[in-house]
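Pasting a structure below so you can have a look.
The complex appears here without one of its protein chains, the remainder shown in place.
Per-chain residue numbering starts at 1, and chain names A, B and C are given in the order in which the chains are listed.
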Amino acid sequence: MVSMDPQIWIAAFLTLAATSYAFRDNKAFKFAENTFIGVAAGHQIVMGVKNIRDYGWSHLMQGEMIYIVVFLLGVMLYARYHKEYYWLYRYPIAFLVGNGVGISIRAGIHSDFTLQIAETASPLIASTAMGSINNIITFVGVITALSHFIFTYEGMHKDTLGWGPKIGRWMILLALGASFGNTVMTRFGMYQGRVIFLLREWLQIIA
Amino acid sequence: MSIWEKLMSIPREVIMALVFIAILIPALNPLGLPLMVGSMSQAWYDTVDNMPAGSIVLFDIGYGSGGYPSLGPGNIAAFHQMFENDLRIVMMATDLEGSMMYPLIMAGVKPESNYGAVYGEDYVFLGYIAGTQTAMAGVLGDLHALASADYQGTSLSSLPLAAEVGGAEDFDIVAYMTTAGGTAEGWVYQAYSQYDRPILGGCLSMMTTSIKPYYDSGQMLGLMDGIKGAADLEFLTGHAGDAIISSDILSFTQTLVLIFILIGNVAFWMQKGGGK
Amino acid sequence: MDYRRDIPLAITFLVGIIAVLDYYTTFESVTNTFTVIKNWGVVLQAFALGLGAVNLFRVHGKRVSERTREDWMFSGWLLLMLVLFVVVGLGTGQYDASTQYAWIYNALYMPLGATMYSSLAFYMAYGSYKVLRARNFEAALLFITAVLVIIGNTPIFPATFPVFFNIREWIFGPIVSGAYRGIRIGVGIGAVVLGIKTLVGLETGYLGRW
Partner (left out) sequence: MAIQMGKQGKIKIRRIPGLDAIEEIVGRSVEMGRPVFDIVGMGVFTDIYATQTIAGLSILSYVSTLCARLGAKLYAPQASVDVLPVAAEIVSESYRMEGKLEELDVEEQLPYLSGTQFAWASGIIGMAARLRPAGNIMIGPFWAESMMFAETFDRIGAMQIGGTARMYQIPFFAALCDYVLIGEEMFAAGAYVSGDPQQIGSIAAQDWYKLAALALGILGALLATAGVTIIGDLLIM
């Protein structure tokens, strides 16, 4: 028995409208896309105001007057659209970029560089024969893939050493194939959720 | 037009219709095929299983509507296991829509009726905190300097679990589920690299290859590989849900994709190889 | 000293250095300063969330007022949806926790967010049929692992021939681990070098137009 809930009907219509793009671009899809953009921007404002209240205004209420500076910087973000004083928005952006970059690169060196090399610098021969083969293949993969991304050292691409980047490109392509295969599963894994919604919540023909 | 050219130019609408049918059939009558559990999902399950009761988990709902169809079921299965093992969970959201996923997940888990869990003592939800890595560093650094209330405005001091937690050292493990590469890397940087906290990560399967280096180097103890990992965890925890239904749908749709690939390539080579 | 450029660059440098020092040192003063910076960062990011809406009002507001383009009604509808979410979200005082907001979210945002990207599954099937070809040696390499992983991900095959499961697990072992660790090191270094250039003011694209 088909659901009587208007919320489910709206959701079902929008699900079908959003799917229609796969067949051909059409008015229903344009309607769905514009709804999506408007709703997403509205949600951003609601969550933004809530965060300003919870993590900014609450501090002001507790007497931390220094937070006035944060509110000032926050408003300055919107000077970006002012004809003459647009450069004011650079102060808060500079703060955000400094914070964002500092917070990620400080750990990036450790997680993406030293620890990855430490993992590479582990014994090649394992207890089992298969284990050793796998270790060697992984080791060759890392070293050749890395050599493929060396651009300024001319010698890397000549004669015997030249095999490094070539094999590296092959190993990368093999790994990209695995990623492509997994992406097929990602897309189907997500869309099947919508079909189950249509059959279970909307048409109510499956449990 | 030779047979091969015909085979190479099946109209798009026919292909799309076939795909839609390939989803409908298993959805209408599931096959219930046996499941082979991947090693990374098994690692997630064992890590949580070996944690002593009462341990505190920091869990980031780092996805929204775009990720819900494949990460939602995995999140539900993960919470089932955590509540069953009497772990205490401090939840937060680094994704803008994370706080809208929370009620849907709780409806799937029902911790009160299934496990007698009490909000405030066994689990707390801090809500969405802006800034992704800034939010992570803020919570792990000094929670109470940042936040004073939970997602419904209840003050943290009145919630025993929230009052007990001050920063990274109070969390026994950090777990997240996300559709964003920045969030997946962010937790490795902020929780493991900075505070040496063990990590469990769930992501879309298209991200698995680029997140795996963290799992290989021991920076992550478990990795839930999209809908496949979710089905594994549902199977391991014994709480069948949408993810297991999806594996039947995946069987049909991906077999169809394999057939398309076969047709496309055979026709391509026959036509090129003198089939003209 | 141009206050329009040098002060912002100085802010970026100072905040970035404090973040890095907070990681490598354990001085009480540095940690406390950075805790303040982090908490300010959350509020500032929250403020930045409104920029998207301002941009939409400028672009689509103009289209509605001029009514030149034949799709101006879509722009009007877009702004109406934006205002609807803001009014319901802020009106109840409970923001995202109110039942009315959850209702419109689950009616509008959820289906669109979940379907918009997942409908690419149809494109994925069509693309695999039309273009995923072993046309040359390099494409053949990618083709082999793609097909083997798809087979491994299709539960019906590993269930009947377990060898396919082991092949997929093996591909995600040495093949993926090796190459992607190399790629991850490369990407990591790229981000660090770019980060250092940004902090010292050599990379200023983020400051936008002059």
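What we mean here is this: a contact is a pair of C-beta atoms (placed from the backbone, for glycine too) under 8 Å apart; a residue touches a chain by one contact, two chains touch by 3 or more.
Given the structure is predicted, the values throughout are model-derived calculations rather than measurements.
Chemist: Among the chains you can see, which ones touch the chain that has been omitted?
Modeler: When the full complex is considered, the omitted chain touches A, B, C.
Chemist: Can you say which of A:V2, A:M61 or A:L124 touches the chain missing from this structure?
Modeler: If we include the chain that is not displayed, A:L124 is the one touching it.
Chemist: Taking the full complex into account, find the residue in C:I151, C:I167 or C:I183 that is in contact with the omitted chain.
Modeler: Reading the full complex, the residue touching the unseen chain is C:I183.
Chemist: Among the options C:M116, C:I150, C:I171 or C:L199, which residue touches the chain absent from this view?
Modeler: Considering the complete complex, C:M116 is the one touching the chain left out.
Chemist: When the complex is taken as a whole, what residues of chain C touch the one chain not shown?
Modeler: Chain C touches the chain not shown through residues 59, 116-117, 120, 123-124, 126-127, 130-132, 138-139, 142-143, 146, 183, 185-187, 189-190, 192-194, 197, 202-203, 205-206, 208-209.
Chemist: What residue numbers in chain B mark contact with the hidden partner chain?
Modeler: Residues 181-182, 206-207, 210 of chain B touch the chain that is not shown.
Chemist: Spell out, residue by residue, where the missing chain touches chain A.
Modeler: On the side of chain A, residues 21, 25, 29-30, 33, 37, 93, 113-125, 139, 142-143, 146-154, 156-157, 169, 172-173, 176-177, 179-180, 183 touch the unshown chain.
Keep in mind that, in the parts below, only the chains that are shown with their structure count from here on.
Chemist: Draw the chains as points, connect those that touch, then say whether the picture is a line, ring, star, complete or other.
Modeler: complete
Chemist: Report which interface contains more C-beta contacts, comparing A-B against A-C.
Modeler: A-C
Chemist: Using CA atom averages as chain centres, what separation in Å is found between chain A and chain B?
Modeler: Averaging C-alpha atoms per chain gives centres 14 Å apart.
Chemist: When the C-alpha atoms of chain A and chain C are each averaged to a single point, how far apart are the two points in Å?
Modeler: That pair's centroid distance is 4 Å.
Chemist: Please output the residue numbers of chain C that touch at least 2 other chains, ranges allowed.
Modeler: Within chain C, the residues that touch at least two other chains are 23, 38-39, 41-46, 49, 96, 105-106, 109-114, 116-118, 121-122, 124, 128, 132, 143, 147, 150, 153, 172, 176-177, 180-181, 183-184.
Chemist: Could you say which residues in chain B touch two or more other chains, in rising order?
Modeler: In chain B, residues 12, 16, 66, 68-69, 96-97, 99, 127-130, 134, 137, 146, 194, 205, 208-210, 213, 216-217, 228, 250, 253-254, 257 touch at least two other chains, as defined above.
Chemist: Would you tell me which residues of chain A are touching chain C in their complex?
Modeler: Contacts found on chain A: 6-7, 10-12, 14-15, 18-19, 21-23, 30-52, 55-56, 59, 66-67, 70-71, 73-75, 77-78, 80-81, 86-87, 89-109, 111-113, 116-117, 119-120, 133-135, 137-146, 148-149, 168-185, 187-188, 190-191, 193-194, 197.
Chemist: For the complex, give me every residue of chain B touching chain A.
Modeler: Interface residues on chain B, with respect to chain A: 12-13, 16, 23-24, 27-28, 66-70, 72, 96-97, 99, 127-130, 133-134, 137, 146-149, 185-186, 188-190, 192-194, 204-206, 208-210, 213-214, 216-219, 225-228, 242, 245-246, 249-250, 253-254, 257.
Chemist: Applying the document's contact rule, which stretches of chain A touch chain B when the two form their complex?
Modeler: 22-23, 43-44, 47-48, 50-51, 54-55, 58, 62, 99-100, 103-104, 106-108, 110-111, 115-116, 118-119, 175, 178-179, 182-186, 188-196, 199, 205-206
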